[in-house]
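With one protein chain removed, the remaining protein chains of the complex are shown where they sit.
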Amino acid sequence: MQEFDIPFGIYLFYKMKKYILDLTLTANEHLRAGYALLKLTHEQPLPEMCPGQFAELKVEGSETTFLRRPISINYVDEEKNEVWFLIHEIGDGTRNLGAMEVGDKLNVVMPLGKGFTMPSSGDEKVLLVGGGVGTAPLLFLGKEMVKLGCRPTFLLGGRSAGDLMQLDMFRALGDVYITTEDASEGEKGFVTQHSVLQREHFDRIATCGPKPMMVAVARYARSKGIPCEVSLENMMACGVGACLCCVENTTEGHLCVCKEGPVFNTNRLLWQI
Amino acid sequence: MQEFDIPFGIYLFYKMKKYILDLTLTANEHLRAGYALLKLTHEQPLPEMCPGQFAELKVEGSETTFLRRPISINYVDEEKNEVWFLIHEIGDGTRNLGAMEVGDKLNVVMPLGKGFTMPSSGDEKVLLVGGGVGTAPLLFLGKEMVKLGCRPTFLLGGRSAGDLMQLDMFRALGDVYITTEDASEGEKGFVTQHSVLQREHFDRIATCGPKPMMVAVARYARSKGIPCEVSLENMMACGVGACLCCVENTTEGHLCVCKEGPVFNTNRLLWQI
Amino acid sequence: MADLSVNIGKLQLKNPVMTASGTFGYGLEFADFVNLEDIGGIIVKGTTLKPREGNPYPRMAETPQGMLNCVGLQNKGVDYFCGHIYPQIKDIRTNMIVNVSGSCCEDYAECAARINELERIPAIELNISCPNVKQGGMAFGVTAEGASAVVKAVRKAYDKTLIVKLSPNVTNVADIARSVEDAGADAVSLINTLMGMAIDIEKRRPVLSIATGGLSGPAVKPVALRMVWQVAKAVKIPVVGLGGIMNARDAIEFLLAGASAIEIGTANFIDPAVTVKVARGIDEYLERHGCRSVREIIGALGE
Partner (left out) sequence: MADLSVNIGKLQLKNPVMTASGTFGYGLEFADFVNLEDIGGIIVKGTTLKPREGNPYPRMAETPQGMLNCVGLQNKGVDYFCGHIYPQIKDIRTNMIVNVSGSCCEDYAECAARINELERIPAIELNISCPNVKQGGMAFGVTAEGASAVVKAVRKAYDKTLIVKLSPNVTNVADIARSVEDAGADAVSLINTLMGMAIDIEKRRPVLSIATGGLSGPAVKPVALRMVWQVAKAVKIPVVGLGGIMNARDAIEFLLAGASAIEIGTANFIDPAVTVKVARGIDEYLERHGCRSVREIIGALGE
């Protein structure tokens, strides 16, 4: 009964069950000004989640925040039964989330959406390109790839060295290349200008970050004929494909980012690549 | 220019200036379940306030509380530059106020309204009758009366002993008589049944509490020909006499409780006394 | 447990809680969160005769205690519904109701006729009030004549329970309710969204792709409640109340105002399990007030 015959081209991602959970904050680390890393746990084992999926967070105590806020799954620590969210505080909702204190409860709906395609073998060379808070889902993605026997390559960009977060964790998973606009770390420029793109060959690219960055990455991937997936942002209301608010223009028409995405193969998008 | 020619019979109470202040919480004492005593201070000397006046408190962090909440001035501690509010937590607004923590800011507009008439000499025998959270303004009133050389008599009622708050402070100001419905403290019954009313004569009565109590007190006062003032509650929006939402039926027509009151001589009210 | 069942025309609901069209998908999207069979009725997405792509992105803006949407009736059309969706939802043991939209009387009638053939769809809700489509949609809903014409056309083609959903963007909603009652509606539901707008002051342009959208959520509740109260006094057919219902208290306000059932829309986005909580909360209220049946409180408003 709960199975969907792909209406609107929407399909269930691994038919994963979604939950409404009251999580408890175990740590709130301010990685840099305006960024909070929330670590949360639950008395029950957390549900299975896939890299690229997201959660809808209920913001408490903000008079101006009415809807839930979609936030990517940054990391899952199975041992500690923790899920992490990396929050960029850009408005009232994210600021309230960033102000949470250890022991506070957070109501989340998760896991939502369709994540990244996982490599079919440990031999695949995968490039994960992130910018700004868009690096968040790539950490979890990298971790799961390592589990499959891959050693992912990360290419992370920022305006300056201070913008880059969780570098130690990325470095533990694979090779990390960096670009900064002010040359304060790694190569100077944008991610698509990094020399590793000339030097090495990749079988698959996954990217998340500001749209101009993702477009540039997609353009590179297309020029090389490499399959490329991007994680899109969008204004969401329901997060479960019910309201049709969060559409992206695709080759199949309007598709919901929350359900058919947030991860899309760039071939399906009508971007000017 | 700022003087009012008694439009709607409204006049300024001692022409006192009103302020918008960001106060800082110095203590939150939970006197009993569901009641919080907030003590607040300010870097500047607090403005002059009169007993019976109230403040409009801005509730932060409550999604369901839109308007300010009117709360009586419970006490003023000049030495510590503190103003106290005694909060009965009956809804979202008061619950959020009751949950404030030391150091938190509270935005208040005060002092508002017209307070109690003060005795004209120290010889006047004044009876202050309170019930429930209605005892709140009587503490400040008693204190100011003592300053004028009076020794007020307090008659405080509750369902049971645990309902009575700040008794030590009341006792330091004057004689305290108590009724409880379950006879757990003082005489059994309602305040108007207390024997002191038969034994002693009073020149003036001030009362605040549930309306049935205030009506009974007013009836007693009328039967004895004693001037009686009551402090009324009402749903308020502006708190400054601008919106005309908070009217009471009086011999002069609809009067705003926030500006012409909250304290009224019962002679002016159209109550069925 | 009190008796929560109510009737809307020939439709029997196990409880007065339904879901509002466009906010609950086809129900299936919420199957992980609630037992769908515990809901009195599920009103599925707006369906039109022909497929529609809806409006361009952005389609949503958050507002104080509410949201604007201009989805614009995106759907794959009634044929796709009958062929692909219906088989998936027909065995859900609650009332599966289809919200029907159109841009002319013929389209409405033909779409309704197609759904009339579906055995397990006991009712349709006629959306004559969508503010987000250029042609038709709301145009029918804002005049008594327009509303009457479309209801008459559909009534001829549809013989099960016909609920007509009214627009709040009118001077006199009671007049329109009376006209659809006269035209043969079995019930009315209201309100659809209030037409609103939001502007991005940095970009200096409307937030929504088509400038305006429909406002829903708690912000509209006072207006919705007033209209339900006015309409319940004006018509004899049952009234279904909605607009900003977030909890049992809100739902009971609508029942007291005269609604025989209620719908929950935007609240599903805030709490995907809200529907069953509201049904439970109504039950608790009835118990507390010593009512045996929810029908005792419908329209039971004192002065």
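Order as written gives the chain letters A, B and C; numbering starts at 1 within each chain.
Basically, contacts are C-beta pairs under 8 Å (C-beta built on N, C-alpha and C of every residue); 3 or more make two chains touch, one makes a residue touch a chain.
If you're wondering where the values come from, they're calculated on a predicted model, not measured in any experiment.
J.: For the unseen chain, which displayed partners does it touch in the full complex?
T.: Counting the whole assembly, the omitted chain is in touch with B, C.
J.: Give the residue, chosen from C:34, C:121, C:188 or C:215, that touches the chain omitted from the document.
T.: Per the contact definition at the top, the residue touching the missing chain is C:215.
J.: What chain B residues would touch the chain not displayed?
T.: 1-5, 7-8, 17-20, 58, 64-68, 109, 234-249, 253-254, 259
J.: Residue-wise, where is chain C in contact with the chain that is not depicted?
T.: Against the missing chain, chain C presents residues 63-66, 68, 142-143, 169-172, 194-199, 201, 203-206, 211-212, 215, 217-223, 225-226, 229, 244, 249, 252-253, 256-257, 285, 297, 300-303.
Operating definition for what follows: only the chains that are shown with their structure count from here on.
J.: Graph of touching chains, which shape: line, ring, star, complete, other?
T.: line
J.: Could you find the two chains linked by the most C-beta contact pairs?
T.: A-C
J.: By C-alpha centroids, what is the most central chain here?
T.: Located nearest the centre of all protein C-alpha atoms is chain C.
J.: Report, in whole Å, the distance between the mean C-alpha point of chain B and the mean C-alpha point of chain C.
T.: Chain centroid spacing, chain B to chain C, equals 48 Å.
J.: Could you please state the distance in Å, as a whole number, between where the Cα atoms of chain A are centred and where those of chain C are centred?
T.: Going by mean C-alpha positions, chain A sits 35 Å from chain C.
J.: Residues touching two or more other chains, restricted to chain B: which are they?
T.: Residues 63 of chain B touch two or more partner chains.
J.: Two or more other chains in contact with one residue: find those residues in chain C.
T.: Residues 65.
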